[in-house]
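A quick write-up on the structure given underneath.
As you look at this complex, bear in mind that one protein chain is not there, while each of the others sits in place.
Let's look at chain A:
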Amino acid sequence: MKVVVAVKRVADPNVKVRALADGSGVDLANVKMTMNPFDEIAVEEAVRLKEAGHATEIVVVSVGPEKSAETLRTALAMGADRGLLVRSDAVVEPLAVAKILKAVAETEKPDLIIVGKQAIDDDANQTGQMLAALLGWGQGTFASKIAIGGAAIEVTREVDGGLQTVNLPLPALVTADLRLNEPRYASLPNIMKAKKKPIDEKTPADYGVAVEPRLTVVRVHEPATRKAGIKVGSVAELVDKLRTEAGVL
């Protein structure tokens, strides 16, 4: 079974990203960048499928600027076999990413594609579902567990009321949620080995995909920050304030 995993380079989740003063965008100068946390989980799952003898090859794909190659390198160090960088210095929206990944899937012919549930920069939560739609595949989104069984995959999904399990014939698409697994840290020998693994480079144009955005960003601003409140000295004072001052009890 061949597995394709999509990985995005994003701002580190521990960084509090700020809007630029002129409202034109966000300030990413000198911000530490990393692999989208959900994509680390997606890569980890693919590597575990390989270790369990289900997957034979793992191809990792990233759409973005040259530096996205570093993100691919991280995935290779975790255990992926080869990388594909689809280079674009302009912003590529989820719909266009999905179209590029569709074209990649048509050449690579994977049995399974795993992507993250959402990218923590745009918080769009849509690329995987769009890709499944474009390919005409079934989708198992927000996965907390997957089990391979012959020519199908069983996916347990985290939904509003609890958990839902669906069965998808392969090829299929899965989006990884936080509790699917705990991603490993790449070991030093594996980081060294990853340097020799191949990363191919293409452009969106090679796949005939136009990346002109459909959404125009008119303005970017920071929400009003909450006023710092007060510290109360005791539970009695807290309850009293909630009743008389805040009027919520």
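Definition applied: contacts are C-beta pairs under 8 Å (C-beta built on N, C-alpha and C of every residue); 3 or more make two chains touch, one makes a residue touch a chain; residues count from 1.
Going forward, contacts and distances are computed from a predicted model.
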Q. The complex lacks one chain in this depiction; which UniProt name from "Electron transfer flavoprotein subunit alpha", "NAD-dependent aldehyde dehydrogenase", "Glutamyl-tRNA(Gln) amidotransferase subunit A" or "Deoxyribose-phosphate aldolase" does that chain carry?
A. "Electron transfer flavoprotein subunit alpha"
Q) Looking at A:Leu134, A:Ile148 or A:Ile199, which makes contact with the chain not pictured? A) A:Leu134
Q. Which residues does chain A use to touch the chain missing from this display?
A. 11, 13-14, 16-19, 26, 93-95, 98, 117-118, 120-134, 136-142, 144, 154, 157-169, 172, 177-179, 213-223, 226, 228-232, 234-236, 238-239, 241-243, 246, 248-249
